[in-house]
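All protein chains but one are shown in place.
First chain written, first letter: the chains are A, B and C, and each begins at residue 1.
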Amino acid sequence: MMLDSILFYFFAVLAVGSAILMVTRRNAVHSAVFLISTLLATAGIFLQLQAEFLFVVQIILYVGGIMVLFVFVIMLVNLDVAVRQMKFNRQSWVAGLLALVLGGLAIVVFRSGGGAFNLMASPVTTMPPNAEQVGTVLFQKYFLPFEIASILLLVAMIGAVVMAKRKI
Amino acid sequence: MDPTRHNSTTEIETTVLGADEIILNMGPQHPSTHGVLRVKLKLDGERVAASECIIGYLHRGVEKIAEHRSYQQFAPYVDRMDYVAAVSNGLGYCEAVEKLLGAEAPPRARVVRTILTELQRIASHLVWLGTHALDIGALTPLFYCFREREEILKIFEKYCGARLTTHAFRIGGLQYETYDGFEEEAKRFCDDFAHRIDEYETLLTENRIWLGRTKGVGILSAEDAIALAVSGPVLRASGVKWDIRKAAPYAAYAQYKFEIPVGKTGDTYDRYIVRMEEMRQSRLICLQAIENIPTGAIMARIGKVLKPPPGEVYHAIEAPKGELGYYIVSDGTTQPYRVRVRPPSFINLQAFDKMARGSLVADVVAIIGTIDIVLGEVDR
Amino acid sequence: MLPVSYYIYLSLALFIIGVIGVLTRRNVIIILMSIELILNAVNINLMAFSRMWGSVDGQIFAIFIITDAAAEAAVGLGIIIAFFRNRPTVLADEMDLLKW
Partner (left out) sequence: MPFGITFDDIRPFIAPVIYALVIVAVLPLMAGYIVLLERKVMAHMQARMGPMRVGPHGLLQPIADAVKLLLKEDITPKNADALMFWLAPLLSVTMALLAYAALPFGPAFQIADLDVGLLFILAISSLGIYGIVLGGWASNSHYSLLGALRSAAQLVSYETAAGLALVSGLLLGGTLSMKGLVEAQDQQGVWFIFIAPFSFFIYLIASIAETNRAPFDLPEAESELVAGYMTEYSGFRWSLYFLAEYANMIVVSGIAVTLYLGGWMRPLSAVHMHIFGLPYELLDLLPALIFFGLAAWCSKLALRQGEQIQKLVMFLFVGMFLVLGAVMAWSLTSPSLMPGIHGAFWFIVKVLVYLYGFLWFRFTFPRYRFDQLMKLGWQFLIPLALVNLVMIGIAIVLVQQSGWPLAIAMIAANVVTLIVAFWLVRQGDKPMIAVLPAEDELPDVGPGEIR
């Protein structure tokens, strides 16, 4: 019990902290590294929720795949373009206002929601090994969405290849 | 990158990848340029759009020095040009001066000269194979090749006291009689060298990665080869059957039977096959020569002070790198008026741009290796 | 086990940071990264409720979100590279190619 909350607080603080740093960094590579630490922190939270298959998928796909793409593009693009330009545009007060409205709205909803939300997560019987369970449900109940997702990836691949060709 | 394309002479090191040309400098301080050669490559992405070899870092003005030295005094300088194949340099120079004098080395001297030159050709090709394979990434052939080369250098050392810049020959013949046991050692080397070459071949010839890195790389067609006056293995690999040992036999080559290996497409793999075959042929020549070394004098009677009659002579031999020619003009004094050397490495290097154009940057190293240049000879 | 609201507040915080990032930053790549952050915040919510109800559907949906994020990142970065080749800028407000 004790360990759960320690772990949760550690990962939560790490996630929020590096998220803030990511948004405020001037150098794109630094913000990429902080985004990686946010993703690893969320992976830790997945682990804390006993979803170790998602923990591994998050690391392999997100951090090992997508973020490598990001770091590649940042390096390709930022080689000689001056990075030190002004990083915040004039819309900052719009964002601040929107964030406040959004945050206030969410908190009001949570407060009014009453018992529905903050019920103690019932410690359901320890779930069977996560990977097999995800596998079976994914390929039986959600087979159609699985196929649609693969088509989506195919389309994305073709799009990326066409975009990257030098002489289209 | 302002839109107006300014091609200023200063190197534009635009570092944005994938954009247009980048100027890339390789050398003169570079692990795989076989000495102090600087190659300036204009890259279009990964491919070489144009290239230019900048040489002269090792220029010592050997030909100018010759005008202030007597014929015998200049002989050791000749070894310092192609320091990897010093013996054949010496042979070329001595025979040219003998032609000038109208003298002729005695038969025994000519046969011993042939044996030593062929051993030097094997040693030079071994250096080429070792460094060429190392550039392409195969670490082991280098050590096998240098182990065999060590045997040859031992023979040179026993005969004339030096391993690399040997000054083995004198104008008119030989200074030293062959040490006893010369024939046995040379014969033992030739005998076990046969299966050594097969050892190298097992490592490289059918190796898929070696094929991938050498087949179709640095292609030089026969017309281009002839147009660029390329000579030696590079010419023969392009399909032109031209070897001075057969065309204008010198020393004792007329007496021996040997074939001239010829390639087909003139790519790096053909040059590799041609040189490996040449090593086998050189071994056969040595064996035939060792059988009957004629007895008799080793030095022609041409006297101490050499005063060749005024006139000029051009004498070319088949050095390991190609046709090594000496054009000597004498004005009747003891010192040559002019000594012009036709360096095979320098002329073969001009074919580099034709071969490197359109190839990948990674192949530039393989192409430099396959032309087999020695910067001492390129810059003189 | 921790009450679910902790997870909801955490994902809300990440969500808001992501939105701020999208709106305020000029560098398109940072905007794309903030979108990834928002998708991640959503994932945390899904996982928390999946754990609360003890069913795996939430986790499967999280996997679909990750694949979608991958597809979106690939095409987005492809566009940035293609655009960068024409004009050497990565900043959102300089991408006014239609205006000459």
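As a working rule, a contact is a pair of C-beta atoms (placed from the backbone, for glycine too) under 8 Å apart; a residue touches a chain by one contact, two chains touch by 3 or more.
Only a predicted model underlies this, so the values are computations on that prediction, with no experimental measurement involved.
Novice: Kindly name the visible chains that come into contact with the excluded chain.
Specialist: Taking every chain of the complex into account, the missing one touches A, B.
Novice: Using the touch definition up top, pick the residue from B:Ile136, B:Leu220, B:Ile293 or B:Ala351 that touches the left-out chain.
Specialist: B:Ile136
Novice: Please give every residue of chain B in contact with the chain that is not shown.
Specialist: 9, 13, 15, 17, 21, 23-24, 26, 30-32, 40, 42, 44, 46-47, 49-52, 133, 135-140, 142-144, 147, 203-204, 207, 209-213, 215-217, 219, 267, 353, 357-365
Novice: Pick out the residues on chain A that sit against the missing chain.
Specialist: Considering the whole complex, chain A reaches the absent chain at 2-3, 27, 29-30, 33, 36, 52-53, 55-56, 59-60, 63-65, 67-68, 71-72, 75-76, 79, 129-131.
Methods note: only the chains that are shown with their structure count from here on.
Novice: Just curious, how far off is chain C from chain B if you go by their C-alpha centres, in Å?
Specialist: From the centre of chain B to the centre of chain C is 63 Å.
Novice: As a quick test, compute the distance in whole Å between the mean CA positions of chain A and chain C.
Specialist: Once rounded, the distance between the two centres reads 6 Å.
Novice: Do you know which chain C residues sit against two or more other chains?
Specialist: 85, 88
Novice: Which chain A residues touch at least two other chains?
Specialist: In chain A, residues 76, 166 touch at least two other chains, as defined above.
Novice: Could you list, by residue number, the parts of chain C that touch chain A in their complex?
Specialist: 1-10, 12-21, 23-27, 29-30, 32-34, 36-37, 40, 43-44, 47-48, 50-52, 54, 56-57, 59-60, 62-64, 66-75, 77-82, 84-85, 88-93
Novice: So in the complex, the part of chain A that touches chain C is made up of which residues?
Specialist: Of all residues in chain A, those touching chain C are 4-5, 8, 12, 15-16, 19-20, 22-23, 28, 31-32, 35, 38-39, 42, 45-46, 49-51, 53-54, 57-58, 61-62, 65-66, 69-70, 73-74, 76-78, 81, 85-89, 91-92, 94-96, 98-99, 102-103, 106, 110, 117-125, 127, 130, 133-134, 137-138, 141-142, 145, 149, 152-153, 155-157, 159-164, 166, 168.
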